[in-house]
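One chain of protein is taken out of this complex; the other chains stay put.
Let's look at subunit A:
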Amino acid sequence: MLRFFHIAWLLVLVILLFLPSTSFAEIRVFACEPEWASLAKEIGGSKVETFTATHARQDPHYIRARPSLIAKMRKADLLVCSGAGLEAGWLPILFQKAGNAKLQPDKPGYLFAADIVPMLEKPILLDRSMGDVHPEGNPHVHLNPNNVLLVAKEMTKRLKLLDPSNAESYQSQFENFSKKWQNALSRWEQQVLNLKGKRIVTHHMSWSYFIDWIGLSLVNTLEPKPGIPATTNHLEALLQQVRNAPVLAIIRTPYAQDKASEWLSEKSGVPAIVLPYTIGGTNEVTDLFKLFDLSLQLLEEINNVKR
């Protein structure tokens, strides 16, 4: 009988513990990737507290449902992620463990960029022999600045719903951001004119939205299939492709392994470069404006040397 008292005690403990955890002043934003945390800061300002599950040197697809993520998600008011299966390995566990009713698919606290922006590369055929394909399309959506604005707009709507007392602040911050962003966008669109049609090689399909926006032409990826590391055979074939027609650059993310792209660069003479990819990708990239500024600057420099 003693053990039943133990259980009863446990239940009492459980009931007692959730009582003091009800009201909080700030809106807590749980961002799966750094770009969304940065966007939340642009719109939320001092009214939000942001947390990023991954940093620029991590591949967001491969992290684990670490204990710290469970604790953060348990207390979050707004979840912002890329979606489309990018977080498929760890987000479902966090949902289960954290048991946070605010972050359910039908609630304003659940914001997935992939649900908002037009998706690229939706596969017609699904088969694992094609590598780690995402049925919903390519999840690396933030590298088209037009998508950033779409998510910003939706995020503002959600923040206003979650925290009506600060609705005006969110709206004005959004308008401010949107104006600045559109100015930058017209500047960037001038910049990319020289890059249109230029051929590039990338490590993984992480750059599809960037390529699509600029109008670059993707020759091939170093990975033979999404998620499968480069093989010698594939690289040899790629080298032929690169030799046959001029290529501007071999592009990779800060978290990608350098070996394959450095090998191809050495053999072909095509420069291999690391583009920041997200906030913190290089030390200078502290916000979304700088992310695009610096990425375009790096590409332009190479383009100028080439000509």
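Simple rule for what comes next: contacts are C-beta pairs under 8 Å (C-beta built on N, C-alpha and C of every residue); 3 or more make two chains touch, one makes a residue touch a chain; residues count from 1.
What we mean here is this: contacts and distances are computed from a predicted model.
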Complex member absent from the view - protein name from UniProt, among "TonB-dependent receptor", "Sarcosine oxidase subunit alpha", "L-cysteine S-thiosulfotransferase subunit SoxA" or "Sortase (Surface protein transpeptidase)": "TonB-dependent receptor"
Contact partner of the left-out chain, one of A:Gly45, A:Gly89 or A:Pro108: A:Gly89
Option from A:Ala65, A:Ala113 or A:Ile200 whose C-beta touches the chain left out: A:Ala65
Hidden partner chain, residues of subunit A it touches: 3, 6-7, 10-11, 13-14, 17-18, 20-21, 55, 57-59, 61-68, 70-71, 74-75, 85, 88-90, 92-93, 95-104, 128, 131-132, 227-229, 255, 257
